[in-house]
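Below is one structure, written out as structure tokens; the observations come after it.
What follows is part of the complex, with its chains left where they were.
In this document, chain identifiers A and B correspond to the written order of the chains, with residue numbering beginning at 1 in each.
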Amino acid sequence: MITIIINKDFKPKSKPSKRADGRAFDELRPFKIEAGVLERADGSAYLELGGNKVMVAVYGPRELHIRRLMQPDRAVLRCRYNMAPFSVDDRKRPGPDRRSVEISKITSEAIMPAVFLEKFPRSTIDVFIEILEAEGGTRCAGITAASVALADAGVPMRDLVVACAAGKTDGEVILDLSEAEDKDGEADVPVAIMPRTGEITLLQSDGNLTTEEFEKALNLSIDGCMELSKAQKEAIVKRYGD
Amino acid sequence: MVIKMVKIIPEIIKESLTNLVKSGERSDGRTFDEYRDIVLETGIIDKAEGSARVKIGKTQIMVGAKPQLGEPFSDTPNVGVLMTNSELIPMAAPDFESGPPDERSVELSRVTDRCMREAGVVDLEKLCIVEGKKVWMVFLDIHILDYDGNLMDAAVLGSMAALMNTKIPEAKLENDEVVVDHEKLVPLPIKEKALMCTFAKIDGELIVDPQLEEEQVMEARISIGMRADGSICAMQKGGMKPLNKDEILKAVQRTSEITKKLMEHLPQNNH
């Protein structure tokens, strides 16, 4: 029942790099994506990317009990990004903080363009993203896993949104910063796209970049997204067949 | 595609489950004293000093243990501290909600905490570094991922396993300074083993390890924490109906048997 795509045979396909883990500048960390990993949720997915471990549950479309949130012509999409207390080096106090509130908001906005919300007026689709272990890039990992969980829940979508970050460390623009690279890095550019059209649904930039470096980072992120996109689809195929 | 309907029709389920119990059966074919399949993995979260994932049937939880340096309580200056927290995160069930822990979640963590603490699972005196000043505080965080009944037993099993899996940095007092060496990790000092065994009462019968639909129709619940030596370290009745004395004493007796088997799921040593 459970689909596992382990990226074990991953080999560098480009020029050598000085990255601590030996990756090329345009190389993702090893990853795996599984669909349908939880019983109670309507849809679910599990994703590992480097040291990140992310679980996503989707409930809905279902009735929305809070009347003032209700939309007469479409479903509401609510995403909750949450870190487990044990997911980081120093225990995180349970409950939302400002960072998770912001990430929850932009995650909703990243996924929303792909979902046919207009098919489910007055209802809600709830996406719960749990970061079980964090090692840099969790917001993108959460979005990538959430799309798979939505598909697993049978929610009709235009496309499977996928997300990946590029950044800059030691003056070089590289793909998919690890936690260590992010900490010492100069910039981080998380991006989410709808791969069919290449349209961008999440974009942030944190740190200093020239406009050229930014463009390079943006392109690199999109390449990373395309690669993860394949794994998303394989996870769904493994779960449901073609 | 239509909006999903609430799936349970409690009265019908109740009748069917009750009838099964009357004839000595359960909906998944188990006997009254039989647990669902248990899968226990430890050391699965690298960033947590101790961790465990427990599956009891379709119920799935994760427990992480993280030590922190802190001050001891003023009335117990020479012992470390064990803090247990649980969250019924909305991922785990359609009726769990975001927000501060509700009463079910508070009860779960407090019962787990009492079970670990009263059994003397961790040798808390060894967690004292400088009396009255510096001790290790171990945070146990119980994260419920998938809820199909019997969280109590899962939480205690996962907590026990996570504690046995926990390594803490060596901390020494050198020249009046506490030196914590993150390269030298020592196992958390485990003194005792304790697990919990929960029974649901349906139609007057006690059945162990209730799954969700059994919990939804049960009359009452009794959870019994027991140490490896057979002593009772915690007990908690739940549910809206009473139990009688015989039922309780029978549950204690059966717990003694079942706990022995449950203990086999724990690793032999802590590592």
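For the reader, a short list of remarks on this structure follows.
By our rule, a contact is a pair of C-beta atoms (placed from the backbone, for glycine too) under 8 Å apart; a residue touches a chain by one contact, two chains touch by 3 or more.
These numbers come from a predicted model, not from an experiment.
Copy numbers for the complete complex, expressed as a formula over the labels shown, read A x3, B x3.
FYI, only the chains that are shown with their structure count from here on.
Separation between the centroids of subunit A and subunit B, computed from CA atoms only, is 31 Å. Those residues of subunit B lying in contact with subunit A across their complex are 1, 3-4, 45-48, 51, 58, 60, 62, 64-66, 68, 85, 87, 89-94, 98, 100-101, 139, 141, 143, 145-148. Interface residues of subunit A, counted against subunit B in their complex, comprise 38-42, 51, 53, 55-57, 59-63, 80, 82, 84-91, 94-96, 119-120, 123, 126, 128, 130, 132-135, 154, 156.
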